[in-house]
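With one protein chain held back, the other chains of the complex are shown just where they sit.
The block that comes next holds chain A.
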Amino acid sequence: MTQPRIELLLALLGAAAMVLAAMATPWLKFVLTLALAKGIAVLGIMLLLRAGQVSFGHALYVALGAYTVAFLAPSMPDAALLLVAAALGTTVAGLLIGLFVSRYREIFFGMLNLALSMVFYSMLEKFYHYTRGTDGIRVPSLTVAGVPLDRVSYEWTIFGMALVLALGFGVFARVYLASPLGQALSAIKTRETRLDFMGVSSRNVLLSAYVLSALMAGCAGALIAMTSRHVTPLLAYWTASGELVFIAILGGAGGVLGPFLGAAAYELVRVYAAATVADMWQMILGAVLLLVILFARGGIWGLLSSRLQRGRVA
């Protein structure tokens, strides 16, 4: 079997495992929906990592997507419409901000993103009469495509939406990375001037990846808001951006499955750590990351794919 085939098979197996786990334990459905949403956001981060750029501010788009849902939900209480609205809103925001930040590289790129996300965080916190500050906004119960649902079927629907979006974005990212535009991303990482000599605008290449990553983070934010049904400015805080980068490292940036493996591992480790020792979960999470950095540089996906390749050679 070829590599893409194996990846697709693994993705479908993973999706099936998630559905089974969610069926077996109702509360895991919630955790896994969040994991899928974060995986989608991290997929966007991974596109930028391909170009060697680390964004420490993508929580901005997650929060923007989530607050779009929270603000529009009272007048438009439908999950499908809200998801589209959040996707549109974050794409436009990503384009506007991307026009500016795609001129910068490396530490400047990372820090500018961080700065902008913290500006947004402060706005959410300080425009108290509109955003309700740190108390956050409650998302009312939503219909899906006009159909009112009870709690359990609503949770399943959002879980399904997250799964479909994750698969869709995963396939899209795979095609995108294989396309000339995606290949040019790696060229930005190795040597950018070569792109210019080939007559390819490196700024436009990075901009396209940036807008895509904003779109993905926005969809993730919308899913998070529709799942946890309460949004707070903490979604835009720098630790939330750090969490996304953490997941990217944990999962490995090598393939499109990495972000989802990382997100699922992250959420599950956190939940199980918090359940075993409520006040030590940070230490356990930190230890896991240290182990990954020290012994598995390619992340979880790196471990898996090397195992697969060895299997094929043998």
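Note that in this section contacts are C-beta pairs under 8 Å (C-beta built on N, C-alpha and C of every residue); 3 or more make two chains touch, one makes a residue touch a chain; residues count from 1.
By definition in this document, contacts and distances are computed from a predicted model.
Taken from the listed names "ABC transporter substrate-binding protein", "Protein-export membrane protein SecF", "CU044_5270 family protein" or "Succinate dehydrogenase / fumarate reductase iron-sulfur subunit", the protein name that UniProt assigns to the chain not shown is "ABC transporter substrate-binding protein". Interface residues of chain A with the unshown chain, by the touch rule above, are 20-21, 23-28, 30-31, 34, 125-126, 128, 132-136, 138, 151, 224, 227-232, 234-235, 240, 267, 270-272, 274-276, 278-279, 281-282.
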